[in-house]
Every structure is written in C-alpha cells, then in structure tokens.
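Heads up, one of the protein chains got dropped from this complex, but the rest are sitting where they should.
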C-alpha cells in the first residue's frame, strides 16, 4: 500500500509535467501575443518588441518552457503579465476561498445526490422516482449562470434568507455551495440510483432484513456501502467538472476564488497565471483521483489496489 | 447644494484591479483610480475635456515651440510625507520611458528629445528633461508638438517618488505612493481595495469622501441589485445590457442613471489590402449597406449613429459632413460597377462578448442584402486583436468591445495608431491597413501648430484629414457609444463627474455624499 | 426477441411511448427544418423587436417569441436541433464509446496496459479542456465537427474513470473468474459479461451527457471553435441570451426545455430498453 501510494505520486509528478507542457505548448500556439496585450493599444512596435524580449517570449518554445520549468522547480510560478504580481501570491490569496466553496459544494452535491438517488431507487418506477429523475436532468441541464442568478434573486433578493453574495461569514458560503450542490447532484443521484437498484436485489439484503434490522439500517449499513462504490470515483472526476461551474458561480456570488482569476487570465492571455491555475487544479484533480482510488478498496474489500 | 466632506462609499467592479502603477496601468478600470492616487503636471477640469494645470503651477512655451518650462507647486507632499521636487518629475518621466519598466505608455514620450536613446536602452536619462531648480523643470521636444500638454496629463506622466518605487520594485503597483487625493489603505487581492482620503492633499477641501472601498469580483447584474438595495454606491461596470431597459424604464430608479458622451467611436474596419475590399467601390458599397439605426436599436439606443471617425465631442468633428447614406440599392449598384454583381464571401471578426456578436450579425444581414456573405468569426478579444494585426488575416473587424477610446481629447490620438501608416504594421492597431502618406503629412503639419492662436485652425485641419480618409472608406463608422453610470441615491456631485470623459469612469476626487 | 416486439413492449408504458414519439419528432423536425420552420431562422425582422430594441414575447406571429435580434425563436430552435443533435447524440455517443472502451480495458486487463490507460486518463482529466478549445479555435476554421471532436476528446475521460472502477468491482466477482475457466477470451468476457453489468452506468452518463454536451457546445462555440453566428444551436441560444433571463425568459426557457426533454426522453427509452433486454431484473425482490 505505501509502495502503491509512492508509485502513484510518482505518476502524479509525470502527469503534472505533462499538463504543464501541453498547457504551455497550447498557449504558445494560440495566436494572441501577450506582449501586445501588455503593451496596450498605443504602444509602438519597438515597445512591444522590447517587452517581448524582456519576458523571454522571443525565445524558441523549448527554451521558454525550460525556463518555466526550472523556475517551477524552485517554487517560482512567475509573475502575472497583467497584474505584475507573483502568481503564487495571486493564487494563494484565492486558493482558500475556492477550497472552502469546493468542499461545501461537493459536500452538498453528495448529500443531495446520494439521498435523492437512494429515494429514487427505493421508490423505483413511481411518481417520486420520475420526479427526481426529471429534477436531476433539470439540474444538470441548467446553465450555472442562470441558476445562480435565479437562486440569488429568489433567496437573497426576494426572500432575504441569504446575503447578496460576498465572502467571509458562514452564511455567505451557503447559497453558492447549495447552487453548485443542486446543479451537480444529478450525476450522483442517477449513479446512486442505478447502483442501488442492483444492490437492493442482492441476497445479502434479504439476510440483513432477516435479522430484523430497520429499513434505515439496512439502507445505510448494507445497501449504501455496496452501492456507493461506483460513486466514489465520481468525486475525483467531479473536481474537474466542478471547476467549470465554479468559475461562473464564484463570479455571480462575488466569491473571491480561483475561478475568477482563471477566467480573467484566459481572456487576457496571462500565461503565467493560466499555467499556474492549471497546475493547481491539476494537482487537485490528481490528488482527488488518488484518494478515490485508495478509498474504493476500503469500502469494497474484494477489490485489490494494484493487481496486475 | 454645496459639497459636503465625509462619508464612506462602496464601488464595485467585476474584474480585479490589475495594477495601480501609473507607468503600467492602462485599462478603463484603473485609469481613474490611478488619477486619484497620483498627480501629473497637467490635468483636466473635472467633468470636461478642458486642459488644466495640476502639479505645475504654470508653464511657458519657448518661441520655437519646442521647450516647455514647468514651474512646480511648492509644498506638495507624497503619501510618504516627502515633498515632491523637480527631480521627481525627471525621475518619473524617465522611469516610464525606460524600456525596463515595460510601460505601455512609453511611446507617448517619443516627442521628448532623447527618447530614442532611452528607448534603445543606450541611456536611462532623457536628454530633453532638465531640472532647472527644485521647482522648475524644462522639457525639450525634438519638434513642436501640439499634443504634448495632453501627454503630460496622461497617467504615464504621473509623478512618483523614487524611494518608494525602489523599495517595492515590481510590486510598486500593489503599493502605490503618489501625491494624489487618495492613498491606498488596504488591498486584499481579489476581494477589495480601500482608498483613504489624503489629509495632506494640496488642493484645499478635496477630496470630499473619507474612504472609497472598491469591491472587486462583483458580477455587474448583482452589483446593480445591491445598488438598488443601497448596499453599493457606484456600480463601476455600469448597467449590463440585459438590465438596461428594465432599469431605464423603472420610475423607481429615475435619477440614478447618469448618461454621458465619451470619446469613442465604434467602427467596422475594411482591410484595404485584401481583395475585394481593396476596391474602393466595394468599401463604399459596404458603407452604404449598413443600417446603423437598426444597430443602435439593437443595443437599446445606448449610442448615436456615426458617420465619421471622430466622435462629436472631439475637436475637429465635422458637423456638416453627411457621410455615406444608408442606401442598399446604391450599394448594389456600386458592387455591380466594381464587378461583383454576384457578391462575394468574406469574413467578419468580432469579439465574443455580448452584444458584439449580435451587432456583427446585424451587419452580416445588411451585407447579405447586397449580396455579400460575411462569415462571422467570433473570438476572444486577444485573438481578434491578433488577427487584426496580421495583414492578410481579417478582411473585416468590428471594433466593439476593443474600440478606440481616446487617451486624451485630441484628434491626433484618433489617427496615428488606428488610421495612420504607423499603425499599419504587423501587430499594429490599424486593422484597415490603411496608409495614406499624404494624410499623415497633413496630420504632422497640424501637430506642429502648437501656438494657442492656431488651435482652431489645427482642429479644422485634423477634421479634414478624417473627412478625406472617409473618401477612401477604410472604415464604416457605426456609432458613438454613450456611457451610463449608476449611483445610489445618497451620492451627489455634478453628473458630469460620474461620466467624466477623462477620469474614466468616475472622477472620485470631486464626488460627495449627501 | 425481434425488433418490432421490442418496440411494442417498450411502448407499453405511456411515458416511454411519448418519449419515443418525442425523439422521433425532434429528429425529423431537425432533418426537415426547411419545410417545417415557420420563418427563416436568420431573418432579423424589423417588427421582431420593440422600438426600444427589446425582443417580443410569444405572440401570434412569432409563436415562441423573438430573440434579441428580432428573429423567430421557434424557427431557430427547429434549425438549432440539427447542431444539438449532432453534438448530443453523435459526439456524446462517441465520447461514451471511447470512455467505455478505455475504462473497461484498463479495469479488466490492468497491469501495464491498465496503468498507462488510466494515467493517460488522469492526464486528460487534469488538463484544461477549454484551453485546447481556444487553441483549436484560433488555429482551425470553426465548424460543428471540431466541436464534436473536442467534445469526444474531452468527455470520454470521466466515463472512462467511472467505468474503470466499476469494471474492477465487477471483475472481482466470482462469475467472471469462472468465465475464464471456461476458456472465454478476454474480449468475450469484456463484451458479453462485463458490459451488460456496466450498462446502467453507461446509460446514466450517456443520457445526462446529452444535456451537458449540448451546453458545452455553446461554450466552445462561444470561444470560436464551433458553429458561428448566426447558425443557431440550442446551447448557443441559451448562452447568447442568458443574462436576459429576467427580461426575456422565453429565450432561455424554451431551448432549456428542449434540451431537458430530449435528454429525459432518451433516458426513459434507454431505461425501458435496458429492462426489456435484460429481464434479469424481473422477478426480483
């Protein structure tokens, strides 16, 4: 097991290397000149050339990438072209809020998704099941912008249950996290439903009932752990999908997270920030996947970690 | 009512503030913030485009029109307490001009004698700038230049203290120290910035407001909602298009919205080097094909149709010019004359944020009415700019979202980079690739008319440059956009301050709280 | 079981029958768009906007109202179905196919093959797809097929991941080990024994994927990879007008409903089909 983790961490480094390389390459290929972005519209050609040279953007690709890598190894993510601030400072000021929102969001997603999925499985082929199915499709099909705005108008403006965006107190995180949770829960609820249906038919459920266990106990202690196995890797995947929604939700709710930083950076070809944020999210995704992989055999002991 | 000191206000923006370094900051969001933190030798009367003295108490122009001698105000202190001297002026100008600073505005200083040497990296000192004494500085230009005082009013010419710049190095933009009406209190990256009143400000009684908190990362639609509630005092991003009509037509919000003109023209560039747009008749036909009124209607009347490059508020604007009429029949006839009776297919580049693609689609439909098929390429801003700067890439570019807003209120600023030969280079902003040396020369002549009495003649000369350019039809001027700022009920001060044409978007120094 | 019987059995449930009709309708409407659309989808009608430039709510002339340029929304939805179906069904289908293949092979074969496939998946997952889209947008001529390609290239990853874990879980079951002792080839075990057990999961991803890819198409098109204005798609109709949802709800409501209904119909039919073809669920307690 420790060996397995070590090996996976080794792969993780390779993956990060790969991600940084591809990201860098793509940014290099995108026809949008960061030096011109920096120089602004009144700049003369020589100003642009000057800036390009200073940023090393006139070097061949492999040299640029190599420099970046060397700095990266020393923990230096570079400076934002636009903000002229250390990328690490930009990221670290926003990482906390993003992680907070992400944790709550995924927490709500799981809570809502798993419980609705269970309900749907138990009420299979009834009106409740159909309703929940439609609901999950509505959630998954809703553009984050519209949904966030609707929730904001409804719960913050009209009902005044939550503050109108912002960051700081616990009450601030609730609405954006619930929004993310509701929209993303469809995946979980559909997955849980389908694997629950399978598990509910297994003989050992009958055994559990034969012991006189209450319905709830059977559900949570016997059905759920068996049904949750296919859902665990979802959490790893979710981080990736989640970041997409995060960008929008953060901006609607004025949440000072990485999503906003990334979006601005992409629009203005702020390469160091783009690569920095990409690397951070890559780290998060890789770690989440590793954790998911480690969790699965804990839940289902029949599954072995690394069997060749 | 008279201005009342005191009060704290909240201003929202969607994007984080990039930098507050006056040599670097160059977007409409930090433009006026920097103006409030820093001062230069020149400024404008609040709410107008009229030049005024700022840190300079007076100036003199030599007879050859080349040397400006500025007398500085005495006793002006930087936020760090030190007094501002002539050496600071020299340092500040040289810092901006120095290529190491990577200032996007360095090029504005090219009229100053010795700029080329600094720009080439041979020296760090501008030969033309001399410190005469602590309160006098002389600036010699290589040739007379009528725009020079405007250049001294740009943010790039703000006076900064050397010691603070050296202390913070590259992070000066996060720790700005100037002489301005406000000083930076706190900056939580991605969350908010606080401007505090500069108690030592040299102008008596200004500013009025104690603290301004800029909350960043605020979605404009939400910001507006918060403003309606009274949580926010100024929605920095204005009214989002989707909310415009609702807001405008809601009697409850009457008076909150301030409308102003800006030095802006939205235009469609026609690349004069790409066939068939290289044919004048084709360009003229396009000019006649586009229904500008309808486009203005699509953006809910937030602009006025334009017929020439210069916006009406700019000196040199020709009120008598009628431009190309909207006349599809005539346009078709022109196309036929040019040999394109069956039309042709071309591309129209546009930035991808609302409402730009919609405007492009309206043009697309107008063009198709005269037989031209324009395929829309809707891309991120940076990609459009890039495509425009490559000669054979973009036949047509709709400038919306990236459009020219003048750096200073002078027609010269509307020519060189976007219609002159200097802009028609790879990576330039002259996306029409229009280069008419004759007109360039006329511009140069005009710019050499520096004397006060020549002002009107100069403006007229510039005006004719633009009108003559229109004969070649490198652009289709579409409209002049208006600015809409919303403020809460408790905000006071002249309306023009909220749509200040120079202190874009708001002149924070003079507004006040009821 | 013959095809007609399957269909007949499927149609026993009213909801499934309705769904089938809906799917068939959407497909035929998309194909026959020029004949069924009441208006030219790209025609910006002068009277399609108010004098202030606001779009019109549903009315007699424009059944579902007009969009921000005064075009007929219904006609745009009808034409938009073409794009959206290609994305939601073809591109999404390919992504599901690739994902399933990768996940199943990695999960079942494991060893080096599995490691390489899964680490590749990790890489793809960690990689920002939007960047790829932006790069492609700037380099290539935009077209619906590039969007389809990008979606297929990006969306298989999650499917692969889920299928991978489930494959591992199922292959640890006894009957799979037994199948080997019968001499079944790896391929046979994969396709004949594992796949049916993975079907429910695949169904979940395939049907939910319809919605998400249709919306993703709009994002990608927005970045310049996909269909360019004025070509309509359900996703880009929503995205173009999403900020207007308070003043012109019809612009997001109708395309949104179209997407949800399409995905739901596929889900209902898929569920029923699975039950029909896999009666092992019948007679269970």
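To keep things simple, chains are lettered A, B and C as they appear, and every chain counts its residues starting from 1.
In the analysis below, a residue touches a chain if its C-beta (ideal position, glycine included) is under 8 Å from a C-beta of that chain, and two chains touch if they have at least 3 such contacts.
The working rule: contacts and distances are computed from a predicted model.
Selecting from "Heme exporter protein B", "ABC transmembrane type-1 domain-containing protein", "Multicomponent K+:H+ antiporter subunit G" or "Glutathione import ATP-binding protein GsiA", the unshown chain of this assembly corresponds to "Glutathione import ATP-binding protein GsiA" (UniProt protein name). Partner chains of the missing chain, restricted to those shown and counted over the full complex, are A, C. Interface note: of A:62, A:161 or A:204, the residue touching the hidden chain in the full complex is A:204. Mapped onto subunit A, the interface with the missing chain covers residues 1-2, 201-204, 206-215, 217, 221-222, 225-226, 229, 299-302.
The chain not displayed touches subunit C at residues 173-175, 177-185, 188, 193, 196-197, 278-280, 282-285.
Everything below uses one rule, namely that only the chains that are shown with their structure count from here on.
Contact tally for B-C versus A-C: the pair with more C-beta pairs in contact is A-C. Centroid to centroid, with C-alpha atoms defining each point, subunit B and subunit C lie 45 Å apart. Contacts with at least two other chains are made by residues 221, 380, 383, 386 of subunit B. Residues of subunit C in contact with at least two other chains: 134, 138, 243, 246. Those residues of subunit B that touch subunit C in the shared complex are 221, 240-243, 245-246, 294, 297-301, 352, 354-355, 357-358, 360-362, 364-365, 375-380, 383, 386.
The touching residues of subunit A, when paired with subunit C in their complex, are 11-12, 14-16, 18-19, 22-23, 26-27, 29-32, 130, 133-134, 136-138, 140-143, 145-146, 149-150, 153, 186-187, 190-191, 194-195, 197-198, 201, 206, 229-230, 232-234, 236-237, 240-241, 244, 266, 274, 278, 281-282, 285-286, 289, 292-293, 296, 300, 302-304, 307-308. By the touch rule above, subunit B contacts subunit A in their complex via residues 14-16, 18-19, 21, 24, 26, 99-100, 102-108, 110, 119, 170-171, 173-174, 188-191, 215-219, 221-222, 225-226, 229, 231, 380-383, 385-387, 389-390, 404, 407, 417, 422, 425-429.
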